[in-house]
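What you see is part of a larger complex, with each chain still in position.
Going in written order, the chains are labelled A and B, and every chain counts its residues from 1.
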Amino acid sequence: MNTIHPTAVIGDDVELGDNNYVGPYCYLTGYLTVGDNNRFESHCAVGTRPEHTQHWHKDGRTIIGDGGIFREHTSIHAAMTDGLTRVDNDVIMLRGAHVAHDCVIEEGVTLSCDATILGHVHVMKGSNCGTGCKIHQYQVVGSWSMIGMGCIVPKKSKLEPGQTWVGNPARRLKTNMYALDKLNVDEYDLIEETARWTQLVKNHGL
Amino acid sequence: MNTIHPTAVIGDDVELGDNNYVGPYCYLTGYLTVGDNNRFESHCAVGTRPEHTQHWHKDGRTIIGDGGIFREHTSIHAAMTDGLTRVDNDVIMLRGAHVAHDCVIEEGVTLSCDATILGHVHVMKGSNCGTGCKIHQYQVVGSWSMIGMGCIVPKKSKLEPGQTWVGNPARRLKTNMYALDKLNVDEYDLIEETARWTQLVKNHGL
């Protein structure tokens, strides 16, 4: 059973799994599928139309997995026609974080307060996008990255897995040993994910 | 006819034109005039009081033109007494963007996600203020400017028309050929707008 606050607005085409909490003033809309055990705190906008001049008036698809935490004033935009915005399991979006159209946010990613992930970005598993960071369209954030507080990531940055990035514009600070140790990542995992990242970067035309 | 979501709150002194969409949890208030064909997605606050210690409890005026797109969590503040906040036709404000009291946002301007335009700023036509940029009070952003993602524009910057700005603090990167070409701006247009910009800068005491 889902717990839905009486002030929440949920569109007709939204499919909710089980055991979700949808708090006050949350707006879930469009062709949106939500898994189980998610918590939408308050004032969330999920599945709204893509921010793209050709798509102000078209609904697209959004899929959200299980176990996510979506805090106050967060937003997740639907994809453009034939696209898909995908937020995998156990993703945390802190207050004010934003995921734009056609993004993929993989398992276990944290988007801190006011982190902004622009259109078509792919954030690979276990990454942490810090408070107020901004990630340019079409970027691929490698697995287990740490994007520092206030870090501005332009199109040309190459965010290979397991690194820490800071500054405006982003520069590599160091290997993200904190995450690699905590998540028990060995060098074979890193090699595998770096290969996957390389392919994604190629697919994104970067 | 306007389409107004039942959860929207619209004040008694608000005048709405025709064919506007006002989505869930939008709050339109104060001495606010809205034209036609605008779309307020959700959780917008428009016409609220100026953020100024002398004006917490006074309503001011706001005028919005036609064809605007105002996405989730955007806000536009009314002017101080005898002032005017003006948002012209075809302005796009992406999720979380903010226009403070007594601003002028000219035709065709885009304010990207979380762009913050502080009090008394004048953004000239066709400019693009990037994701998370912050523009200091009383600035004048020249026509066809591109203010880059995360760019912080202090009071002393001189943003003449047709340029691209990046960094914290803002520095000029290059001529914004992308916009000038796309919008078919020739050198006479640029000279004219630069003259208008020079006058506005003078009026703003910069």
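The rule is short, and it goes like this: contacts are C-beta pairs under 8 Å (C-beta built on N, C-alpha and C of every residue); 3 or more make two chains touch, one makes a residue touch a chain.
Keep in mind that what you see is a predicted model, and the values were worked out from it rather than measured.
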2 chains shown - copies of the sequence in the complete complex: 3
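Heads up, the rule we're going with is that only the chains that are shown with their structure count from here on.
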Chain A onto chain B, rotation angle from CA fit, given as a multiple of 5 degrees: 120
Approximate Å spacing (C-alpha centroids) for the pair chain A, chain B: 27
Touching residues (chain side chain A, partner chain B) in the complex: 7, 9, 25, 27, 43, 45, 48-49, 51, 53, 56, 73, 75, 77, 96, 98, 100, 114, 116, 118, 132, 134, 136, 150, 152, 154, 168-169
Interface residues, chain B side, partner chain A - complex: 5, 7, 23-25, 39, 41-43, 69, 71-73, 92, 94-96, 113-114, 131-132, 148-150, 166-168
